[in-house]
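Worksheet for the structure shown next.
Up next, chain A:
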Amino acid sequence: MGVVLTDPFGWIGQTLLELLTRLGLQVGAANLVINLLGAVVLGTICMTLGALITWVERKVVARFQDRLGPNRVGPFGLLQPIADGIKLLTKETVTPTGADTIVYNIAPVVMVMSVIGLWAVIPLAPRLIGSDINVGVLYIVSVGGIGTLSIMMAGWASNNKYALLGAFRTVAQLVSYEVPMVLALLIPTLLAGSMGMATIVEQQANVPYIVLAPIAALIFFISSMAEAGKAPFDLLEAESEIVAGYNIEYGGLKFGMFYVGEFLHGFTIAALTAVLFLGGWQGPLAESYPLLGLIYFLAKTSVVYFGVMWVRFSFPRLRIDQLNTFNWKFLTPLSLAVIVVTAVADKWAVQAGLSRVGVLLGANALLVLAIVWLIGAYARSARRRLERTGDKQAAGAHA
Partner candidate 1 sequence: MSALQWVFLLIAATTLVAAIMVVVGPNLVHAAMWLILALAGVAVFFVLLDAGFLAVVQVAVYIGAIAILIIFAIMLTRHLTADTEPQVTRSWWLAALASMVLFGGLLTMLTQIPTLTVGAPPLPGNPENNVRDLGQALVSLDQYVLPFETASVLLLAALIGSIVIALPPKAARADEAES
Partner candidate 2 sequence: MIPLSWYLVFAAALFCIGLYGALARRNSVAIIMGIELMLNAVNINLVAFWRYLSPAFIAGQAFAIIVFAVAASEAAVGLALIISIYRRRSTVVAEDIDMLRW
(Lines give C-alpha, C1' and ligand atoms only; values in the text may rest on other atoms or scores of the structure.)
Protein backbone atom coordinates (compact mmCIF):
# COMPACT_ATOMS: atom_id res chain seq x y z
CA MET A 1 0.00 0.00 0.00
CA GLY A 2 2.91 2.27 0.75
CA VAL A 3 4.31 2.04 -2.75
CA VAL A 4 0.89 2.72 -4.25
CA LEU A 5 0.77 6.04 -2.44
CA THR A 6 4.35 7.10 -2.97
CA ASP A 7 4.75 5.97 -6.57
CA PRO A 8 1.40 4.97 -8.03
CA PHE A 9 2.29 5.39 -11.69
CA GLY A 10 5.52 3.42 -11.40
CA TRP A 11 3.59 0.70 -9.55
CA ILE A 12 1.01 0.56 -12.37
CA GLY A 13 3.81 0.29 -14.92
CA GLN A 14 5.53 -2.48 -12.97
CA THR A 15 2.38 -4.58 -12.55
CA LEU A 16 1.54 -4.22 -16.24
CA LEU A 17 5.07 -5.23 -17.22
CA GLU A 18 4.92 -8.32 -15.01
CA LEU A 19 1.51 -9.23 -16.38
CA LEU A 20 2.63 -8.90 -19.98
CA THR A 21 5.89 -10.80 -19.52
CA ARG A 22 3.99 -13.57 -17.78
CA LEU A 23 1.73 -13.73 -20.84
CA GLY A 24 4.81 -14.45 -22.91
CA LEU A 25 5.87 -11.13 -24.48
CA GLN A 26 9.49 -10.06 -24.49
CA VAL A 27 10.49 -7.06 -22.39
CA GLY A 28 10.94 -4.74 -25.39
CA ALA A 29 7.56 -5.61 -26.87
CA ALA A 30 5.93 -5.35 -23.41
CA ASN A 31 7.35 -1.84 -22.98
CA LEU A 32 6.03 -0.89 -26.41
CA VAL A 33 2.57 -2.17 -25.49
CA ILE A 34 2.63 -0.25 -22.20
CA ASN A 35 3.64 2.95 -24.02
CA LEU A 36 0.86 2.49 -26.56
CA LEU A 37 -1.62 1.84 -23.77
CA GLY A 38 -0.52 5.01 -22.03
CA ALA A 39 -0.94 7.00 -25.23
CA VAL A 40 -4.43 5.58 -25.79
CA VAL A 41 -5.46 6.36 -22.20
CA LEU A 42 -4.12 9.93 -22.45
CA GLY A 43 -5.84 10.52 -25.80
CA THR A 44 -9.15 9.17 -24.53
CA ILE A 45 -9.00 11.25 -21.36
CA CYS A 46 -8.25 14.35 -23.45
CA MET A 47 -11.18 13.78 -25.74
CA THR A 48 -13.64 13.15 -22.92
CA LEU A 49 -12.18 16.17 -21.14
CA GLY A 50 -12.93 18.20 -24.24
CA ALA A 51 -16.58 17.28 -23.99
CA LEU A 52 -16.64 18.10 -20.26
CA ILE A 53 -15.00 21.48 -20.93
CA THR A 54 -17.90 22.51 -23.13
CA TRP A 55 -20.25 21.96 -20.20
CA VAL A 56 -17.99 23.96 -17.85
CA GLU A 57 -17.78 26.78 -20.34
CA ARG A 58 -21.53 26.97 -20.83
CA LYS A 59 -22.21 26.97 -17.10
CA VAL A 60 -19.59 29.63 -16.44
CA VAL A 61 -20.72 31.89 -19.27
CA ALA A 62 -24.25 31.58 -17.97
CA ARG A 63 -23.22 32.72 -14.50
CA PHE A 64 -21.22 35.60 -15.99
CA GLN A 65 -24.32 36.63 -17.87
CA ASP A 66 -26.58 36.29 -14.81
CA ARG A 67 -28.46 33.21 -15.95
CA LEU A 68 -28.38 29.51 -15.14
CA GLY A 69 -26.96 27.61 -18.10
CA PRO A 70 -27.87 24.06 -19.07
CA ASN A 71 -29.76 22.45 -16.22
CA ARG A 72 -32.33 20.22 -17.86
CA VAL A 73 -30.36 17.26 -19.14
CA GLY A 74 -29.16 15.31 -16.12
CA PRO A 75 -28.18 16.70 -12.70
CA PHE A 76 -26.84 20.26 -13.17
CA GLY A 77 -26.98 19.71 -16.91
CA LEU A 78 -24.00 17.34 -16.76
CA LEU A 79 -25.32 15.18 -19.59
CA GLN A 80 -25.56 18.23 -21.88
CA PRO A 81 -22.35 17.38 -23.78
CA ILE A 82 -23.72 13.89 -24.41
CA ALA A 83 -26.94 15.42 -25.73
CA ASP A 84 -24.91 17.76 -27.93
CA GLY A 85 -22.86 14.83 -29.17
CA ILE A 86 -25.96 12.81 -30.06
CA LYS A 87 -27.39 15.81 -31.88
CA LEU A 88 -24.20 16.31 -33.88
CA LEU A 89 -23.89 12.60 -34.64
CA THR A 90 -27.37 12.35 -36.08
CA LYS A 91 -27.06 15.35 -38.38
CA GLU A 92 -26.66 14.75 -42.06
CA THR A 93 -23.10 15.42 -43.18
CA VAL A 94 -23.32 17.28 -46.46
CA THR A 95 -20.12 17.50 -48.46
CA PRO A 96 -20.26 20.59 -50.71
CA THR A 97 -20.05 20.00 -54.46
CA GLY A 98 -16.61 20.53 -55.85
CA ALA A 99 -15.01 20.06 -52.47
CA ASP A 100 -11.80 18.13 -52.30
CA THR A 101 -13.08 15.12 -50.36
CA ILE A 102 -9.87 13.75 -48.90
CA VAL A 103 -8.54 17.11 -47.70
CA TYR A 104 -12.05 18.11 -46.54
CA ASN A 105 -12.29 15.01 -44.35
CA ILE A 106 -8.75 15.08 -43.02
CA ALA A 107 -8.78 18.72 -41.85
CA PRO A 108 -10.77 18.28 -38.60
CA VAL A 109 -8.76 15.14 -37.78
CA VAL A 110 -5.47 17.03 -38.15
CA MET A 111 -6.76 19.83 -35.97
CA VAL A 112 -7.79 17.56 -33.11
CA MET A 113 -4.52 15.65 -33.56
CA SER A 114 -2.48 18.81 -33.16
CA VAL A 115 -4.22 19.64 -29.88
CA ILE A 116 -4.02 16.17 -28.35
CA GLY A 117 -0.39 15.91 -29.44
CA LEU A 118 0.42 18.77 -27.08
CA TRP A 119 -0.52 16.64 -24.08
CA ALA A 120 2.35 14.26 -24.79
CA VAL A 121 4.89 16.62 -23.25
CA ILE A 122 2.91 18.09 -20.35
CA PRO A 123 4.17 16.80 -17.00
CA LEU A 124 1.07 15.78 -15.11
CA ALA A 125 2.72 14.61 -11.88
CA PRO A 126 6.25 13.85 -10.72
CA ARG A 127 7.59 11.12 -13.00
CA LEU A 128 4.36 11.07 -15.03
CA ILE A 129 4.89 12.57 -18.44
CA GLY A 130 3.96 11.20 -21.82
CA SER A 131 7.36 11.62 -23.38
CA ASP A 132 10.20 13.40 -21.63
CA ILE A 133 12.02 14.80 -24.63
CA ASN A 134 14.60 17.46 -23.94
CA VAL A 135 13.13 19.85 -26.54
CA GLY A 136 9.59 19.91 -25.12
CA VAL A 137 9.11 23.67 -25.47
CA LEU A 138 10.01 23.65 -29.17
CA TYR A 139 7.76 20.63 -29.66
CA ILE A 140 4.83 22.75 -28.41
CA VAL A 141 5.62 25.38 -31.03
CA SER A 142 5.86 22.91 -33.87
CA VAL A 143 2.71 20.94 -33.02
CA GLY A 144 0.86 24.24 -32.70
CA GLY A 145 2.01 25.02 -36.23
CA ILE A 146 0.33 21.89 -37.52
CA GLY A 147 -3.00 23.23 -36.26
CA THR A 148 -2.53 26.25 -38.50
CA LEU A 149 -2.12 23.90 -41.44
CA SER A 150 -5.42 22.15 -40.71
CA ILE A 151 -7.29 25.45 -40.86
CA MET A 152 -5.79 26.18 -44.27
CA MET A 153 -6.86 22.74 -45.47
CA ALA A 154 -10.38 23.24 -44.11
CA GLY A 155 -10.75 26.63 -45.76
CA TRP A 156 -9.48 25.53 -49.14
CA ALA A 157 -11.25 22.18 -49.34
CA SER A 158 -14.67 23.69 -48.73
CA ASN A 159 -14.81 25.20 -52.23
CA ASN A 160 -16.36 28.35 -50.77
CA LYS A 161 -14.76 31.74 -51.15
CA TYR A 162 -15.85 32.95 -47.72
CA ALA A 163 -14.33 29.88 -46.14
CA LEU A 164 -11.12 30.53 -48.06
CA LEU A 165 -11.02 34.18 -47.05
CA GLY A 166 -11.73 33.26 -43.45
CA ALA A 167 -8.99 30.64 -43.56
CA PHE A 168 -6.48 33.15 -44.99
CA ARG A 169 -7.20 35.64 -42.24
CA THR A 170 -7.16 33.00 -39.52
CA VAL A 171 -3.82 31.69 -40.69
CA ALA A 172 -2.44 35.24 -40.86
CA GLN A 173 -3.54 35.83 -37.27
CA LEU A 174 -2.16 32.51 -36.05
CA VAL A 175 1.18 32.95 -37.77
CA SER A 176 1.51 36.52 -36.46
CA TYR A 177 0.81 35.58 -32.86
CA GLU A 178 3.27 32.69 -32.99
CA VAL A 179 6.10 35.22 -32.83
CA PRO A 180 5.46 36.65 -29.33
CA MET A 181 4.40 33.18 -28.13
CA VAL A 182 7.73 31.64 -29.11
CA LEU A 183 9.63 34.59 -27.66
CA ALA A 184 7.71 34.34 -24.39
CA LEU A 185 8.38 30.58 -24.30
CA LEU A 186 12.08 31.36 -24.27
CA ILE A 187 11.85 32.90 -20.79
CA PRO A 188 11.11 29.72 -18.80
CA THR A 189 13.74 28.00 -20.94
CA LEU A 190 16.23 30.68 -19.98
CA LEU A 191 15.34 30.58 -16.30
CA ALA A 192 15.38 26.78 -16.07
CA GLY A 193 18.37 26.19 -18.33
CA SER A 194 16.64 23.51 -20.36
CA MET A 195 13.86 23.07 -22.89
CA GLY A 196 12.52 19.91 -21.28
CA MET A 197 9.14 20.41 -19.62
CA ALA A 198 9.85 18.07 -16.70
CA THR A 199 13.05 20.01 -15.93
CA ILE A 200 11.21 23.35 -16.08
CA VAL A 201 8.67 22.12 -13.52
CA GLU A 202 11.37 20.68 -11.27
CA GLN A 203 13.27 23.96 -11.32
CA GLN A 204 10.21 25.79 -9.98
CA ALA A 205 10.41 23.97 -6.66
CA ASN A 206 11.16 27.14 -4.69
CA VAL A 207 9.67 29.95 -6.71
CA PRO A 208 7.22 29.69 -9.63
CA TYR A 209 8.26 31.54 -12.73
CA ILE A 210 5.28 33.86 -12.67
CA VAL A 211 7.04 35.66 -9.82
CA LEU A 212 10.31 35.80 -11.73
CA ALA A 213 8.81 36.78 -15.08
CA PRO A 214 5.27 38.16 -14.78
CA ILE A 215 5.40 40.08 -18.07
CA ALA A 216 6.47 36.97 -19.95
CA ALA A 217 3.63 34.98 -18.37
CA LEU A 218 1.15 37.64 -19.48
CA ILE A 219 2.58 37.73 -23.01
CA PHE A 220 2.42 33.94 -23.27
CA PHE A 221 -1.14 33.91 -21.92
CA ILE A 222 -2.35 36.56 -24.36
CA SER A 223 -0.60 35.23 -27.44
CA SER A 224 -1.60 31.63 -26.84
CA MET A 225 -5.22 32.75 -26.42
CA ALA A 226 -4.87 34.39 -29.82
CA GLU A 227 -3.35 31.16 -31.13
CA ALA A 228 -6.32 29.19 -29.87
CA GLY A 229 -8.70 31.64 -31.47
CA LYS A 230 -10.50 32.48 -28.26
CA ALA A 231 -12.14 35.81 -27.65
CA PRO A 232 -11.32 38.62 -27.83
CA PHE A 233 -9.36 37.25 -30.78
CA ASP A 234 -12.13 35.22 -32.34
CA LEU A 235 -13.07 37.62 -35.13
CA LEU A 236 -12.36 34.95 -37.67
CA GLU A 237 -14.76 32.29 -36.58
CA ALA A 238 -17.49 34.25 -34.91
CA GLU A 239 -20.86 33.57 -36.40
CA SER A 240 -21.84 37.19 -36.65
CA GLU A 241 -18.72 38.12 -38.57
CA ILE A 242 -17.50 36.20 -41.57
CA VAL A 243 -20.24 33.58 -41.25
CA ALA A 244 -18.19 31.27 -39.05
CA GLY A 245 -15.12 31.55 -41.27
CA TYR A 246 -13.28 28.42 -42.28
CA ASN A 247 -15.78 25.97 -40.85
CA ILE A 248 -18.85 27.16 -42.75
CA GLU A 249 -19.22 24.03 -44.80
CA TYR A 250 -18.71 21.62 -41.95
CA GLY A 251 -21.71 20.02 -40.32
CA GLY A 252 -22.47 17.21 -37.98
CA LEU A 253 -19.64 15.44 -36.27
CA LYS A 254 -16.92 17.15 -38.36
CA PHE A 255 -18.03 20.50 -37.00
CA GLY A 256 -18.20 18.84 -33.59
CA MET A 257 -14.53 17.90 -33.95
CA PHE A 258 -13.54 21.50 -34.74
CA TYR A 259 -15.70 22.72 -31.85
CA VAL A 260 -14.35 20.32 -29.25
CA GLY A 261 -10.83 20.76 -30.62
CA GLU A 262 -11.02 24.48 -30.03
CA PHE A 263 -12.28 24.15 -26.49
CA LEU A 264 -9.66 21.54 -25.75
CA HIS A 265 -7.03 23.90 -27.17
CA GLY A 266 -8.17 26.55 -24.70
CA PHE A 267 -7.83 24.09 -21.82
CA THR A 268 -4.44 22.96 -23.14
CA ILE A 269 -3.05 26.48 -23.13
CA ALA A 270 -4.29 26.86 -19.56
CA ALA A 271 -2.38 23.65 -18.74
CA LEU A 272 0.73 24.97 -20.50
CA THR A 273 0.61 28.27 -18.63
CA ALA A 274 0.18 26.38 -15.37
CA VAL A 275 3.14 24.11 -16.15
CA LEU A 276 5.51 26.76 -17.47
CA PHE A 277 4.77 29.65 -15.15
CA LEU A 278 2.83 28.42 -12.13
CA GLY A 279 4.90 25.37 -11.32
CA GLY A 280 2.78 22.53 -12.69
CA TRP A 281 2.57 19.79 -10.12
CA GLN A 282 4.70 21.58 -7.53
CA GLY A 283 3.14 22.05 -4.13
CA PRO A 284 3.52 20.89 -0.55
CA LEU A 285 4.17 17.13 -0.30
CA ALA A 286 3.88 16.68 -4.07
CA GLU A 287 7.25 14.96 -4.38
CA SER A 288 6.41 12.17 -1.98
CA TYR A 289 2.76 11.65 -2.99
CA PRO A 290 2.51 11.99 -6.78
CA LEU A 291 -1.29 11.86 -6.72
CA LEU A 292 -1.20 15.16 -4.81
CA GLY A 293 0.96 16.52 -7.62
CA LEU A 294 -1.69 15.56 -10.15
CA ILE A 295 -4.34 17.31 -8.05
CA TYR A 296 -2.23 20.48 -7.80
CA PHE A 297 -1.72 20.45 -11.57
CA LEU A 298 -5.44 20.11 -12.25
CA ALA A 299 -6.25 22.82 -9.71
CA LYS A 300 -3.78 25.29 -11.23
CA THR A 301 -4.99 24.50 -14.74
CA SER A 302 -8.59 25.08 -13.70
CA VAL A 303 -7.70 28.44 -12.16
CA VAL A 304 -5.94 29.57 -15.33
CA TYR A 305 -8.79 28.23 -17.46
CA PHE A 306 -11.22 30.24 -15.38
CA GLY A 307 -9.07 33.26 -16.21
CA VAL A 308 -9.29 32.37 -19.92
CA MET A 309 -13.07 32.15 -19.72
CA TRP A 310 -13.27 35.37 -17.72
CA VAL A 311 -11.35 37.26 -20.37
CA ARG A 312 -13.44 35.62 -23.07
CA PHE A 313 -16.74 36.76 -21.64
CA SER A 314 -15.64 40.24 -20.59
CA PHE A 315 -13.98 41.86 -23.58
CA PRO A 316 -15.47 42.84 -26.92
CA ARG A 317 -14.00 41.39 -30.05
CA LEU A 318 -10.93 42.98 -31.60
CA ARG A 319 -10.97 44.06 -35.24
CA ILE A 320 -8.40 42.61 -37.60
CA ASP A 321 -6.35 45.79 -37.85
CA GLN A 322 -6.43 46.23 -34.08
CA LEU A 323 -5.23 42.62 -33.80
CA ASN A 324 -2.32 43.23 -36.12
CA THR A 325 -1.35 46.53 -34.51
CA PHE A 326 -1.48 45.00 -31.06
CA ASN A 327 0.74 42.14 -32.11
CA TRP A 328 3.39 43.80 -34.23
CA LYS A 329 3.60 47.18 -32.56
CA PHE A 330 3.23 46.13 -28.95
CA LEU A 331 3.60 42.44 -28.13
CA THR A 332 6.60 41.60 -30.32
CA PRO A 333 8.88 44.51 -29.27
CA LEU A 334 7.78 43.97 -25.67
CA SER A 335 8.67 40.28 -25.74
CA LEU A 336 12.06 41.05 -27.29
CA ALA A 337 12.71 43.61 -24.56
CA VAL A 338 11.62 41.14 -21.87
CA ILE A 339 14.03 38.51 -23.18
CA VAL A 340 16.96 40.90 -23.14
CA VAL A 341 16.09 42.29 -19.69
CA THR A 342 15.51 38.86 -18.16
CA ALA A 343 18.71 37.40 -19.57
CA VAL A 344 20.84 40.31 -18.40
CA ALA A 345 19.17 40.53 -14.97
CA ASP A 346 19.42 36.78 -14.37
CA LYS A 347 23.09 36.62 -15.28
CA TRP A 348 23.89 39.70 -13.20
CA ALA A 349 21.96 38.42 -10.17
CA VAL A 350 23.83 35.12 -10.22
CA GLN A 351 27.19 36.84 -10.63
CA ALA A 352 26.60 39.51 -8.01
CA GLY A 353 25.18 36.92 -5.63
CA LEU A 354 21.94 38.84 -5.11
CA SER A 355 18.53 37.25 -4.67
CA ARG A 356 17.22 36.12 -8.05
CA VAL A 357 13.62 36.87 -7.13
CA GLY A 358 14.33 40.42 -6.08
CA VAL A 359 16.46 41.33 -9.07
CA LEU A 360 14.08 39.86 -11.63
CA LEU A 361 11.00 41.37 -9.98
CA GLY A 362 12.73 44.73 -9.92
CA ALA A 363 13.74 44.43 -13.57
CA ASN A 364 10.17 43.53 -14.57
CA ALA A 365 8.79 46.46 -12.54
CA LEU A 366 11.22 48.84 -14.26
CA LEU A 367 10.17 47.47 -17.64
CA VAL A 368 6.50 48.01 -16.79
CA LEU A 369 7.24 51.62 -15.80
CA ALA A 370 9.17 52.14 -19.04
CA ILE A 371 6.29 50.74 -21.11
CA VAL A 372 3.70 52.89 -19.34
CA TRP A 373 5.86 55.97 -19.91
CA LEU A 374 6.37 55.08 -23.58
CA ILE A 375 2.67 54.57 -24.19
CA GLY A 376 1.96 57.87 -22.46
CA ALA A 377 4.53 59.64 -24.64
CA TYR A 378 3.02 58.11 -27.78
CA ALA A 379 -0.47 59.19 -26.73
CA ARG A 380 0.80 62.73 -25.98
CA SER A 381 2.47 63.05 -29.38
CA ALA A 382 -0.66 61.74 -31.13
CA ARG A 383 -2.80 64.25 -29.28
CA ARG A 384 -0.44 67.09 -30.17
CA ARG A 385 -0.50 66.08 -33.82
CA LEU A 386 -4.28 65.96 -33.75
CA GLU A 387 -4.51 69.46 -32.27
CA ARG A 388 -2.03 70.75 -34.79
CA THR A 389 -3.51 69.38 -37.97
CA GLY A 390 -7.03 68.22 -37.11
CA ASP A 391 -6.28 65.11 -39.20
CA LYS A 392 -7.46 62.10 -37.24
CA GLN A 393 -5.91 59.48 -39.48
CA ALA A 394 -2.39 60.87 -39.32
CA ALA A 395 -2.56 61.09 -35.55
CA GLY A 396 -2.98 57.34 -35.42
CA ALA A 397 -6.65 57.14 -34.55
CA HIS A 398 -8.22 53.84 -35.50
CA ALA A 399 -11.59 55.02 -36.73
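Selection rule, in plain terms: all candidates are chains of the complex that A comes from, given by their letters.
Basically, contacts are C-beta pairs under 8 Å (C-beta built on N, C-alpha and C of every residue); 3 or more make two chains touch, one makes a residue touch a chain; residues count from 1.
Worth saying up front: this structure is predicted, and the values here are computed from it rather than measured.
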| item | value |
| --- | --- |
| Chain A in this complex - touching candidate among 1 or 2 | 1 |
| Parts of chain A lying in touch with candidate 1, wherever the complex brings them together | 100, 103, 133-135, 138-139, 141-146, 148-149, 152-153, 156, 164, 168, 171, 175, 178, 194-195 |
